[in-house]
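Missing here is one protein chain; the remaining ones are kept as they sit in the complex.
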Amino acid sequence: MITGRTRRRLLETCQVIAILAFIAIMLVPILWIALAAFKEHVDVYQLKLVFEPTLENFSRVFAEPYDLGTKLFNSTIVAAVTVVIAIPIATAAAYAFSRFRLRGQTLLLVIILATQFVPAVVIVLPFFLMFRDLGLLDTLTGLVIVNLAIVMPFAVWMIKGFIDGIPIDTEEAALVDGSSRLQVIRNIVLPMAAPGLVTAGIFCFIIAWNEFLFALILTSKKAVTLPIGLALFKAEEGDLWNLMAAAGIIIMVPMFILALLIRRHFVQGMTMGAVR
Amino acid sequence: MRDRTLKYLLVAPAVLVVGATAVWPLYESLRLSMHAGRLSRPDFPQVFVGADQYTWAFFEQPAFWNSVWVTASFTLVTVALTTLLALCFALLLARGGRFRSGVQSLLILPFAMSPALIGVSFRFMFNPEFGLFDAFLGRLIPGAENINWLSDPTMAFWVVVIADVWGWIPFLTLVLIGGLASIPQETQEAAQVDGAPAWKVFRDVTLPQLLPVLAVVVILKAIFSLKTFDLVFMLTNGGPGNATQTLSHYVYFNGFKYAEFGYASAVAWLMVIPMMVLTYFYARFVFDRE
Partner (left out) sequence: MASVSLKGVTKAWGSVKGVDDQSLEIADREFLVLLGPSGCGKTTTMRMIAGLEEPTSGDILIGERRVNDDLPKDRDIAMVFQNYGLYPHMSVRDNIAYPLKVRGTPVADIGPRVDAAAKQVELTALLERKPKALSGGQRQRVALARAIVRTPKVFLMDEPLSNLDAKLRVSMRAELKNLSHRLQITTVYVTHDQIEAMTLADRVAVMSDGRIVQLGSPEQIYNDPETLFVASFIGSPAMNLVAGRIDDGVFSTTEGPLLTLPDTAPVREHGQVVLGVRPEDVSVVAPGEGDIDATVFAVENTGDSVLTTIRLGAETLVARSDRYLKTDIDERIGLRCSPDHLYLFDGPSGKRLR
């Protein structure tokens, strides 16, 4: 006779098996690509699990004609500069939205929210024309400008969420003691919100790093970023999967590390506060 | 400086950035859509054609409707599949314990892969000669070895669906786990004591309380599905033929392969409308919690 207790044990075992299967499905593709990056060209075609690993793929992708090193540099600069510009601007606005009541606040916030959901294709066309006229095509500056468009809504909402979570008491005490509002922001809010700012910064870095469409259209030679570098392998397709995998790893691994750093605030950031 | 002035100054830079980089291009795009123009013409964009390009899309472009169909069916299928699977996994992982928490941490990893990267990876794995999935599924389902996944229109569609669902499940699972955690445990225990078996506890108590979060998940995923470009570009580039050409890809094709900027802008603007509707509902949820 199956008692309640045995049934519960059985259920638990089934659940664990299901979870392991889920994890396998989620991770196997990633691992497979990672493996391919270390394979010789020949091994890729034979679905081998055991093989002689080689680092040759990595050295080849950094050389001509792929020149991943330049693209890596471009991606890093664009993402870093975007974050450095976006975070302070977003923080200022986020603080104001959180602590003050502004006229038209809800409308402004909705607009900022809505721009996140606009498809990139809609705004890339005017940008292309404008950049062409201003000579910003194929420049890192141009890329930074468009990435600002993308990350700003995330940054504002994420940071606002963090500031909302900071108790207002310390600020009010400081104001009573005689600090000016700007001093309060500098001395009290910024240190307390620092983890949130870092999280938002990392989040925006990841978004800018992985950005694809704008980079595809607005760059051609000099300012090409890593994800587009991936597309360049595509042209000689069928031949160079191991190289593509190596490039993929270079794109992925930094993002994994960053993602692990912010995993606790991840959900809050992506849904912009709709789910805590 | 008084707070009254300061607060507007604080907000101004962000509003300016958003205005210049998002709002203005939207307006400009609308303007473009009402002017004919090939990019190569020196007088581009010149001729005002009003709503002609919109009507042209609706009535004379089967490719447009193909994209609409592809996008709509893609969205419906991926939203349904991803939500369902994410819910199952969230239920599996919601209970505490080190094992489950560890697994939750791992869920972030697939998300750090951008859709473009996922596209490439899945193209690799579904390659009929040496793809991992091709081999795996070929062995599992008789007759499947002969399928050339990415050359067959129907199959290619499903591969794109699978890749998309695979990419989004981890994120949506995490969101739903957060949602499940916010449901008071007491309501579920009370139902257990009251006499409900596990499935009734879920149906009568857990699910109704999860509905707001589920709605957020569905809306979010719908918006992301409608926008899909990167994945399609890297996985199938719209093919075979235009079997997997989503609206975003269609716009890209017309704008940058055929250089029909005006037309592409028109189609792009047509995409904006369902987005706005979905954003309205999403905003409702965000502001309800404020």
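Chains: A and B, in written order; residue numbering restarts at 1 for each.
Criterion: contacts are C-beta pairs under 8 Å (C-beta built on N, C-alpha and C of every residue); 3 or more make two chains touch, one makes a residue touch a chain.
Remember, predicted model here, so these are calculated numbers, not experimental data.
J.: Of the listed residues B:L91, B:A135 or B:A196, which contacts the missing chain in the full complex?
T.: Spelled out, the listed residue whose C-beta touches the missing chain is B:A196.
J.: Which positions on chain A touch the chain that was left off?
T.: Touching the chain left out of view, chain A contributes residues 3-6.
J.: For chain B, which positions touch the chain that isn't shown here?
T.: So the residues of chain B touching the unseen chain are 184, 186-187, 189-197, 200, 204-205, 208-209.
By our rule, only the chains that are shown with their structure count from here on.
J.: Can you check how far apart chain A and chain B are, centre to centre, with Cα atoms defining each centre and the answer in Å?
T.: Each chain's C-alpha centroid was found; their separation is 16 Å.
J.: Report the residues of chain B in contact with chain A in the complex, numbered from low to high.
T.: Where chain B meets chain A, its residues are 1, 3, 6-8, 10-11, 13-15, 17-18, 21-26, 28-29, 32, 89, 92-93, 99-100, 103, 105-117, 120-122, 124-125, 127, 129-130, 132, 135, 166, 169-171, 174-175, 178-179, 182, 213, 216, 220, 223, 226-227, 229-230, 233-234, 247-248, 251-252, 255-256, 261, 264-265, 268-269, 271-272, 275-276, 278-279, 282-283, 285-287, 289.
J.: Touching chain B in the complex: which residues of chain A?
T.: Listed in rising order, the residues of chain A that touch chain B are 15-16, 18-19, 22-23, 25-30, 32-33, 36, 44-47, 86, 89-90, 92-93, 95-97, 100, 102, 106, 108, 110-115, 117-130, 145-146, 148-149, 152-153, 156, 180-182, 206, 209-210, 212-213, 216-217, 227, 230-231, 234, 241, 244-245, 248, 251-252, 255-256, 258-260, 263, 266-267, 270-276.
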